[in-house]
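Some chains have been omitted; the remaining ones sit where they do in the full complex.
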Amino acid sequence: MDVLEREEAHQPHASPIVNDFSLVAATANGTGSQTANLTLLRSFLKMGIPVHGKNIFPSNIQGLPTWYHIRVSHEGFIARRPPELLIAFNPMTIYEDAKDLPSGGVCVYDDSIKGLPERNDITYYALPVTDLIKDIDVPVQRKPYIANMVYVGAMAYLLKIPLQVIEEALSVQFGGRQKLVASNLPVVVKTYDWCQENLRKTDPYEVAPMNETEGLIMMTGNEAGALGSIFGGVSVGAWYPITPSTSFIDALKDFLPRLRQTEDGKATYTVIQAEDELAAIGMTLGAGWMGARSVTATSGPGISLMSEFAGLGYFAEIPAVIWDIQRVGPSTGMPTRTGQGDVTFTYYLGHGDTKNVILFPSSIEDCFDFGIAAHDLADVLQTPIFVLSDLDLGMNNWMGKPFSYPTTPINRGKVLSAEELTARAGFARYKDVDGDGVGYRTLPGTEHPQAAYFTRGTGHNANAVYSERSSDWVENADRLKRKFDTARTLVPKPVTELNPDAKVGIIAFGTTRYAIEEARVHLCEKLPTSFMRICALPISDEVRSFVEAHDYIYVIELNRDGQIHAILQTEMPDLATKLKSIAYMDGMPLTAQWVEERLMEEENG
Amino acid sequence: MASRAQAIKSNAIGLSKKDYDGSVSTLCKGCGHNSIANQIIQVAYELSLKPHEVIKLSGIGCSSKSPAYFLGMSHGFNALHGRMPSVGTGALMANHHLRAIGVSGDGDTGSIGFGQFKHLMRRNVRMVYIVENNGVYGLTKGQFSATAELGLELKYAGHNDFPQIDICTEALIAGCGFVARSFAGDAKQVRELLKAALSHRGTAVLDIISPCVAFNNDDSSPKSYSYGREHEQPLQEIGYVPYAEEIVINDYDPGELKLVELHDGSRISLRKLEEDYDATNRLEAINRLQSAAVKQEFITGMIYIDNERPNLAEVSHLTDTPLAHLSDQDLRPSEEKLSSFLKAFA
């Protein structure tokens, strides 16, 4: 039988559940199961079914448990959902994993693993993994890696994924390296065949081709952000490795040479691995001061270490872009878990009256768009721009529309050339010529006797001259405040879905949107809601209008303290009591179910 | 029962080797760091260290995780990346009777923690400071650390353009009075040096080459950099760590050159210091390190020792009772003292 013929071999289930389930592959870290998982993920995508995968991995290199969640949804819901299907390949967690399955669930396991719970309400499928791979011709070292292909084959059979699709997905996964495809595919096929002969499918879960992913791409948020940075004209990157931001820089280093080849092979960019985060942000600001577009990426501990430089960037008014791929804090916390806990700290990052502009992407499209916008904003506002993504968005693969090419040219803000300097009466670096709080700057290297000024984090007057005069301080501080108000008008606007029936609104930001969007559909009768997704701080006027237009608002976020809720309250004290906080963080992305339950709990008192 | 208890060997204070265990290691199989942890257990057992008189300190990294895997009955502090020296300094000033074993990595020590490392040695804080040196950032997946050799090529990390930091030379220059180097797989030498280090008066730096099995250079490994690049694959998709055995080397003679093959097939050259090497001559030590570096050799053994310089607790003239255990009376001056003191401000 060849790949095509095999597909006919299934028996239809009495009442199949098609394209609507969540599955989890439980393996051990370092076994290379990612290839298997991503092959499954891509297969669904190729079948036109909306899909999303989440890697729940440990802060460890080899051996600790790791789970890969795949949500398949014909309705297009991609929030995390507790899985109905389990691929149980990790002895350490098999008992708990299987215990957690809902009634009616499915457990596909490696038959060499013992310790499954006795359950009659779920379907077990045992796979003779050792047997299935024993003849495969790979070095013995690589056997555990190949073993993962067994569950790909089993899932292909059970969920009715055409083997041809698996083959295509594998090929994409291996970047077309046929040798690798050739060493993996046979295990898939062999398992498929074995299943066909030995398993009787009794569960209802299956997939069927749809047409919902046509033209879509699949990418991680970190890749999308790095790509945005590149189309935003970045030329200097500086960083220090930290999960989950490292892959942002990896992507930058990978994509730059491919997208920015020059004729002489010289680089129009540099990416420097700094000795720590203090140096990384220092380099980023140094480059921004010089006029290059510069970026750094980090996570919570790095943000803490960047505090002093953030204040300098704010106060000396230096463009820079800082991506914070949030993980769970405080402190080192859970490096491989997701959260939205850095909002308040980053907003006020730096002692004194520092206040920072923050963007909140919630999708790979946002990562790309905001990635570009961040560099423009940094130059236009002459200040560090923080982009707060999170591990879930940054490291997982998300579907998205192919990114739109920017429609406006690179905006470098108020930079005076030698010619412009000559044309002007004079140059005062920190003078508010235009009333928007943003002064004009010159770049080092500008050949003009008046170009030079002295950049400093100490008190200075409009001419950038050191000053301890009270009036100079106040004038400058007030201008910075004015500039922050200018920022309000320039940052990405919130995105609103008004529901005419709704008395209640929801405000959120970032990746919580998926669970909320799904919950809203489920609740459309019981509790019709409008939804506003905030894309930036400081907030713009639209937020006030949204709050005013509703009886009250739930502010939902993935942290313990309700951080953006508090910020919104201080920004709109007159509306403070209309804002109710729903805040929670356990390291996992929210589920729609949780959102529904919490909302109804609040509603019912 | 009695016979079973007798069957378990115990040391001078009646503890078995198991009593010095920590929790089960979550490091990769074959990681050099595991070998070192095992030697620490062995040495603590052999020296009959009282677990409660030892503290374990570390920064962040695979290496820095390892204090959890030895001496489970000792207090431990897994601090921040690169900041173990300051935490240790404060802790040991608060109780200068305790013995401290600090474990760090080359990234933890040579990059983010470089300043703290150097200043720890300047202050001569009494601590065994082990650098589990693998030339990469293990925990964040294989970037070069500052101890990677100039010109080194790694599949993931690429080409290293920068000269390596030599932990031992840095220690010597900083005034450190105990500078030694070994290889994780050389159990005997590691143990000998650990024992010496534990009896040192000030900071004892042990630079232990400790190969990383996960981020090696294996060409067939799909996690290599070139692979990712060629195939336009996002790198983090690939997370396969091949199974590897710990590298163990046999004892070799003083003066001898030993070639050790690492997991990736590359080799490093270790040369054990001769028996007549004078480890009390600082200038000579610097020279030896410099000339070995030119030959791309690592000299192993006790490179420099000077037990004369008083440690921080000593120059601080601390009372014998640890500061942490002073009584309220020792700490809070009397009411009379307060009022008479305030008179000068009237």
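The first chain written gets the first letter, and so on, giving A and B; residue counts start at 1 in each chain.
In the analysis below, contacts are C-beta pairs under 8 Å (C-beta built on N, C-alpha and C of every residue); 3 or more make two chains touch, one makes a residue touch a chain.
Just so you know, these numbers come straight off a predicted model, no measurement behind them.
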item: Per-kind copy numbers - full assembly in this file; value: A x2, B x2
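Operating definition for what follows: only the chains that are shown with their structure count from here on.
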item: CA centroid of chain A to CA centroid of chain B, Å; value: 36
item: List of chain A residues in touch with chain B within their complex; value: 29-35, 38, 57, 59-64, 139, 141-142, 144-145, 173-177, 180, 219-220, 223, 240-243, 246-247, 250-251, 254, 258, 273, 275-277, 301, 331-332, 395
item: Chain A-facing residues of chain B, complex; value: 26-29, 60, 62, 80-82, 111-112, 114, 137-141, 143-144, 146, 214, 220, 222, 228-243
